[in-house]
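A single protein chain has been removed from this complex, and every other one stays in its place.
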Amino acid sequence: MGAMRTRKKATARKASKTKRRSRPKGKAKPKRKAGAHAAAARGSYAALAAAALDPGLGVRQRIRALADLSGEICDDTGTFHGVLDILRDAKSPSGLRLAALQALQAATFSAVKFSRSRPEYLTALRAVAADPDLELRQRVLGLLARERDGSTQQKLLDGLKNPAKALVPPEKALQLLGYDVHADAYPVARRIVRDPPNPAAKREALRLLAADAASAPVFEEILRNKAEPAEFRQLSVSVLHSLAPRSLQAHAREMVLDDTEDDDLRAAGLTALTQFGEQGAITADAALVQRVDRLKGGKGSAMVKKGARRFLDKYRP
Amino acid sequence: MQIELRINDSADPKARYVSWAPSPCSVRLSDPTGASQPVQVTLRQKPAATGGQVRFRDGPSASAKTSLSLTLPLAGAPVPFFLTGVFGRASVMDGDVTVEVRAGTQVLGSVPLMVRVRKDAAKLTAPERDRFVAALAKFNDRGAGGFAAFRAMHTDLTSPEAHGAPGFLPWHRAYLLDLERELQAIDSSVALPYWRFDRPAPALFTPAFLGRSDSNGTVHFASTNPLQFWVTDGVPGINRRPFFVTGTASANVITEAQTLALGNQYAQFLRMEGNPHGFAHTSFGGSISSIDTAAKDPLFFLLHANVDRLWAKWQRRFGRFDPALAASFANGPSRIGHNLPDTMWPWNGITGGQRPATAPGGDLAASSCVTAPGAKPKVRDMLDFQGAVAPHSQLGFDYDDVRFA
Partner (left out) sequence: MTDLVAVHRAPTEDEFAERVDALANGSRRAELVELLREDDPAYAERGAAAIVRMRGWVLLALGRVGLPDDALIFVLEELDNGRDAYLVAAAARAMRSYATPGSALAPFLVGAISNIRYRDDAVSFERYGGYAVSEPGTTAVREALVTLRALGPHARGVFRELEAMRASDSGALSPEALAELELTLAAIGSGLAEPEACCSLPVGARGFRAAATSTGSGPVESLLFEDQAGAVVRFADFFRGKPSVVVFFYTRCDNPRKCSLTVAKLARLQGLLAERGFDGRIRTAAITYDPAFDAPDRLRRYGEIRGVRTDSDHRLLRAVEGMDALRDHFGLGVNFIGSLVNRHRVEAFVLDASGRIAATFERIQWDEQRVVEEAIALLDPPSGEPPPPRGPDPARPRQRDARWQALGVVPPLAVAFFPKCPVCWATYLSATGIATLEQIPYAPWLLPVLMLAMAVNLGMLWRRGRSEGRMAGFYFAAAGAVSIAFGGLGVGGSYASMCGLALILIGSLLSVRGRRDAAERGSRRRPADVCALKQA
């Protein structure tokens, strides 16, 4: 019974495919004027699929067809393979390949339906992970990194160790490795923090190390060092709050009380105390409340004043 | 003489929130001292130049009035009435509406309340924005908060419960509602804003709100924005790289009009899971663009609030609230969790078999304003969110631009 049913389905699928193929391409051109969309959406999957795959059509038209195909590009094996071919074809226009990628990605959200196409999709992504088109490559590596794909992590790590082999800039590689705390990127991230090729790479290395309990001293050091850019020190505040949430109060308090502290850090400290502080302890901390009161009307930046106002709204109603 | 005014049939101040759908209320004489016969009272809103506006109704479908005259029995029996927010006049802060009960010129009592609805994120006032962001950050609590359950509910392994089948819209409606109620437990004036992805949203992608992305896709926040302390999976920060100019362009999606024109049958409308839904997700690089990591980015919830709003609009346009109506939902059996009578994971607590191995987060959060959908909602409970078919199925939220009737 079961086998019979499957066979019937398969026959039906084949029939509909033939029908799609036999439709004349000329008539499939989707009109992009208002109102045409709904009609296109309603019954012309075949027309859209044909348009998306038709090399004779203009790129914009094909991109539009890919968008209108929506999550349904996997409903038919022929269309799915055609879209994978666009993605893999380095000679296709970049915009078209990116549109193919977006359509595929959108389809992945229908996880159950997509699962039958998933192995081939991942294979195609790996095939273009070293594509000459940087934008495409970067997007594809991101998708694979979020799958915690081992081969991608290896490529990214190799690129960080040997910049000549790098597929993406170091800051991107570090960011992508951050999707998997188990990626073993900590040694290379520590090295980049010590000897950064650029400030963005250092920032991403720090973000990556934020999940590494052993790196807490690195952040303590940056936070204490007022010569470090405010951005890194602000990041260190967040990281320390995450690694040791109970240390928040002490750190933030120190920054708020320190008149030589950077305004951004003081504002961040005020925000931390306002949002996550212990009501009882702070309300009772007269020295802190008084100082914040002075900050509200002081010479500090607008951010500090705003932070001070919110702090007082909460702790001195 | 004293009266007691109950909003949403409750004396709890946390229940003093109304939306476009009628909220059941009552007033009674709690202390009849000085009265010798039933007391004639008038209910009206205390005039205010700004803020929300409400109207009164005798019954759930009676016409809305600016004031209502009621007779309160001496024995203290409650007299029911209904309150609705005036469409287009939502509150901007907690308690910016005051309902007064007068006997002649004497004010017998009053309660502050709020017309609380989900609004366009790009149009929030600064305090509305700040309260939302603060509640979200608090719920995440630097990675150690209750948000972790929401993160665990939406992953690649749990996706079959929520995607690629008719339950897509109901599941996400429940998911958003659960989160919104958690946020309201932190700050009850908060409602989930939505991101209209088919329009530019310059006010949303800013350091003060959901952050500004740099060219690498790292999101930066103002030092006064508590989302700078956002942590998921033990990793701080958010990665999001828009492929469109957020200040002037929309995401690469079909428009609202096109979405609503997908068809008047649920099965047709469901195509929106691909475009605009999937395309909104994939108009970015970063976590939002992969199913397993999407819920790491707070933008996820604003994106989905708009997906849900589009469904609500479609329901309103075609009258698709009634689960008994074939066009309101997909017909024919679907996988478990995607049929009208099915309970939904993880709130049902069912694990193993066709369901995921664990059900993080437990029951769906309760509301102080409404009783539906209960701790273990079914797919069908998500359709009649305004109580248009059955008043008791009201879920307690509304969208600023989706009317009640």
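Order of writing sets the labels: A and B. Residues in every chain begin at 1.
The rule we apply is simple: a contact is a pair of C-beta atoms (placed from the backbone, for glycine too) under 8 Å apart; a residue touches a chain by one contact, two chains touch by 3 or more.
Model, not experiment: these values are computed from the prediction.
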item: Residue of B:M93, B:A144 or B:A267 in touch with the missing chain, whole complex considered; value: B:A144
item: Contacting the left-out chain in the complete assembly, out of B:P38, B:G95, B:G109 or B:P360; value: B:P360
item: Residue of A:A214, A:A250 or A:A284 touching the missing chain in the full complex; value: A:A214
item: Touching the absent chain when the full complex is considered, from B:P32, B:P160 or B:P193; value: B:P160
item: Given B:T50, B:S215 or B:T351, the one touching the chain that is not displayed; value: B:T351
item: Residues of chain B in contact with the chain not shown; value: 141, 143-146, 148-149, 152, 155-157, 159-160, 233-234, 335, 351, 354, 356-362
item: Interface with the undisplayed chain - residues on chain A; value: 2-3, 5-6, 9, 77, 111-113, 115-120, 122-123, 126-127, 147-151, 153-154, 180-186, 211-214, 243-246
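Keep in mind that, in the parts below, only the chains that are shown with their structure count from here on.
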item: Rounded Å distance, chain A centre to chain B centre (Cα mean); value: 26
item: Residues of chain A that touch chain B when the two form their complex; value: 37-38, 41-42, 67-72, 102, 105-114, 138-139, 142-143, 146-147, 169, 171-172, 175, 178-179, 181, 200, 203-204, 207-208, 210-211, 234-235, 238-239, 241-242, 245, 248, 263-265, 267-268, 270-272, 274-276, 303, 306-307, 310
item: In the complex, chain B residues that touch chain A; value: 130, 134, 137-138, 141-144, 156, 159-160, 163-165, 214, 216-218, 222-226, 228-229, 231, 233-237, 239, 252, 254, 258, 261-263, 268, 271, 273-275, 277-279, 281-283, 285-287, 289-293, 335
